[in-house]
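Note that one protein chain is taken out, while the other chains of the complex remain in position.
On to chain A.
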C-alpha cells in the first residue's frame, strides 16, 4: 500500500459522499471544506475511508484540519502502524 492508493481511496470516498463532485476536479492541496463538505460530510468521508482501510483512529486525532494530501499521508501512517 502506498500514498497513491490511499489518495485514490480517499477521493472515491469523497465523491461517494459529495456525489455531484467530479473526481478529476479534486486537487490534493484542497481541504475537504473547499470541496463543499460540511462537518457531517467530513466526518462521513473520514469514517468511510477508515473503514475501508480497516483502521481505527481516535476522532480527536482526526479533528485537525488537513489538506487532501496531508490527510492521505496521515491515514497511510496509521495503516502502516497497525500492519
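In this text, contacts are C-beta pairs under 8 Å (C-beta built on N, C-alpha and C of every residue); 3 or more make two chains touch, one makes a residue touch a chain; residues count from 1.
Just so it is clear, contacts and distances are computed from a predicted model.
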*Out of "Beta-ketoacyl-ACP synthase", "ABC transport system permease protein", "ABC transporter substrate-binding protein" or "3-hydroxybutyryl-CoA dehydrogenase", flag the one the UniProt entry gives for the chain missing from this complex.*
"Beta-ketoacyl-ACP synthase"
*Just name the one of A:7, A:26 or A:50 that touches the chain not displayed here.*
A:50
_What does the interface between chain A and the hidden chain look like in terms of residue numbers?_
16-20, 40-41, 43-44, 47-48, 50-51, 56
